[in-house]
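Worksheet for the structure shown next.
Just one protein chain is left out here, and the rest sit where they should.
Letters A and B name the chains as they come in the text, with residue numbers starting at 1 for each one.
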Amino acid sequence: MSGAYSHRPRRYLRNPSFLLGAILTAIFVGLALVSLFWTPADIARLNVSARLLPPSPQNWLGTDHYGRDLLSMIMVGARTSIAVALIAVGVGMVIGVPLGLWAAARRGGWIDELIMRFNDLVFAFPALLLAIMITAVFGPGAVNAIVAIGIFNIPVFARLSRAGALSLWTRDFIMAARVAGKGAVRISYEHILPNIANLLIVQATIQFSLGILAEAGLSYVGLGAQPPLASWGRMLADSQTMIALAPQLALIPGLAIVLTVLGLNLLGDGLRDLTDPRMEAVRR
Amino acid sequence: MLRYLARRLLVLALTMVAASIVIFLLMSVVPGDPAQFMMGMNADPAALAALRAELGLDRPLLVRYLEWVGGLVIGDFGQSYTYRVSVSQLILDRIGLSLPLAFLALLLSVVIAIPAALFAAQRHNKAGDISVMGLSQIGIAVPNFWFAMLLVLLFSVTLRWFSAGGFPGWDAGFVPAMKALTLPAIALALPQASILARVLRSALLDTLGEDYIRTARAKGLSRGQALRRHAFRNALIPVLTIIGLQFSFLLAGAIIIENVFFLPGLGRLVFQGITQRDLIVVQSVVILLVFAVTLVTFLVDIAYAFIDPRLRRGTV
Partner (left out) sequence: MSGSAPILAVHDLSLSIGGTPILEEVGFDIPHGSIFGLVGESGSGKSLTAMSAMRLLPAGARLTGSIKLAGRELIGLPEDTMCHLRGNEIGMIFQEPMTALNPLHTIGQQVAETIRIHTDRSRKDALDTARETLARVGLPGDRFPLDRYPHELSGGQRQRVGIAIAVALKPKLLIADEPTTALDVTTQAQILQLLKTLVVEDGIGLMLITHDLAVVADMADRIGVMEAGRIVECAETTDLFQHTQHPYTQRLFAASRHVPKRRAYVPQQGDIPLLKVDNLVRDYRPNSLFSGKARTVRAVDDVSFAMFPGENVGLVGESGCGKSTLARALLGLEVVQGGQITLRGKPFAQPGKPPAADQRRLIQVVFQDPYGSFNPRHRVDRLVAEPLHLLNERPSDLERRRKVGAVLEAVGLAADVGKRFIHEFSGGQRQRIAIARALIVEPKLVILDEAVSALDVSIRAQILDLLADLSSRLSVSYLFISHDLSVVRAITDRLMVMRDGRIVEEGPTSDVFASPKHPYTAELLAAAPDLGSALLARGVDLDQISQLSLV
């Protein structure tokens, strides 16, 4: 995010996608952060006598079938979702981006071919399938969910950074750097990485939102975070048997997922519009 | 064309071999002793020994791998440890539900997405475009299993148009079977249709900026004619990739949706396999799905060649 346009914050605030996305994301990240040291109630304490309460001043969103405070559950669930998805994106970027840059630097060579075939291989395993395999052997849990989603993110970032880097390697300014005697590694981090950073950040927000959906799906089928950790997917699974009785238990966690994912996608869209070099050229 | 085909076929074969090795290592080597894993810590030593012999665990890894792969090629996945029947029989029973479900969802997704994208692209940055894109933005954010629950709440619990789950089987007739698949297919299709519509719209807008669209306009085509005659087919190229990827998402996504609707498909089978620690069932379903995904990727590559003459004549 260095460069010519980082010091023009107003432009960002005038983009409705970016603004709405940033607000939604900030709310849920804020909830997750606050939950680290404070929640309205202790979600570990069950209180069957207070089960399925409607919203009230004590329980803003009501309580679930064990009498736990729903708002507290949503806050802790936000923490779980965001942590799993964020770490998974991190894993994908830390491994995928260098692989993609490496492949592009050796374009046409056997390293490139090998990395691309590895990508094909990972793409043959949808994240859910990967998670199923890992869970079948190691048992369910948040860490395994992170591993499964993270592995799936690797080829996404590898392909993206390879494609971005390939188009840059043909540019004259890279040629100029080579004439200046700089090697592939140095060119990759000095010239290529900063110029594909926008691309990567936009993709990261998209993968982040996909990660939240995937984590919800995995914990919904019982392969994700395990109790006592609250997670949105598990809350939905628990609510299913009581859907006719207490539909709000199904609606609230679902809305939390939708709003978080929507926020991240809007943020990504806004960032893409704001950092698109074509749009930049028009503005000049 | 032939060289292109041969190249894609080779990639397909290599991917399958690599995938089978990964699956084999993960399911048969990582657990240490699969027999112990499947029967649990307190298993009777005699039964354990019998299972080991049945699984052929006393033989070298390479032999076991080759035997497994050899079996796969002729459609023999081995014996299920819990069901005590051949896994191929189990899969055959279940695939009759999962495959039609995925196809139905894919069809729905394409049928919704294409008109939506054309509609939006023709009204670029106008109200119609903005509302279609807004809806699709929400469609992407909705988890399909939650959407499924809402559909059940509305159509089964409240309106009572559809049953909340279960599958009568194809023997019960086409209409009841399709009725049971309708809500699951809609739940699966909606998010995918949203993604597809967005991709197709932006591909259309990209191609509308190409020089050859200007040429088409200069020869007297209206904006709409240029869009339909010149932009659409060219925009299909990136869209095909997405459709291919979606099929694999749908197959895998069906695993979750089947659980929402209690449908006896591959997804249920694999979960039963996990809870019963039936590694053979799990590994069989996984390799089957991986094969399906790889095959679809291959088919998409072939479809490219039909759309794009540059590939057909072997210049790329």
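Going forward, contacts are C-beta pairs under 8 Å (C-beta built on N, C-alpha and C of every residue); 3 or more make two chains touch, one makes a residue touch a chain.
Because the structure is predicted, anything quoted here is derived from the model rather than measured.
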Worksheet, complete the sentence: From B:Asp44, B:Asp58, B:Asp171 or B:Asp211, the answer for touching the chain not displayed is B:Asp211
Worksheet item: Which residue, A:Arg162, A:His191, A:Arg234 or A:Arg272, contacts the hidden chain when the whole complex is considered?
Response: A:His191
Worksheet item: Of the residues in chain A, which ones touch the absent chain?
Response: 2-4, 108-110, 113, 171-173, 175-182, 191, 194-195, 277, 284
Worksheet, complete the sentence: Where chain B meets the chain that is not shown, the residues are 3, 6-7, 10-11, 210-212, 214-222, 225, 229-230, 233-234, 307-310, 313, 315
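Simple rule for what comes next: only the chains that are shown with their structure count from here on.
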Worksheet item: If you average the CA atoms of chain A and of chain B, how far apart do the two points sit, in angstrom?
Response: 22
Worksheet, complete the sentence: So, in the complex, the side of chain A touching chain B is made of residues 117, 120-121, 123-129, 132-137, 209, 213, 216-217, 220-221, 223, 233, 236, 239-240, 243-244, 247, 250, 254, 257-259, 261-262, 265-266, 269
Worksheet item: Where on chain B is chain A touching in the complex?
Response: 11, 14-15, 18-19, 22-23, 26-27, 30-31, 37, 137-138, 140-143, 145-146, 149-150, 152-153, 157, 245, 248-249, 251-253, 255-256, 259-260, 270-271, 273-274, 277, 279, 282-283, 286, 289-290, 293-294, 297
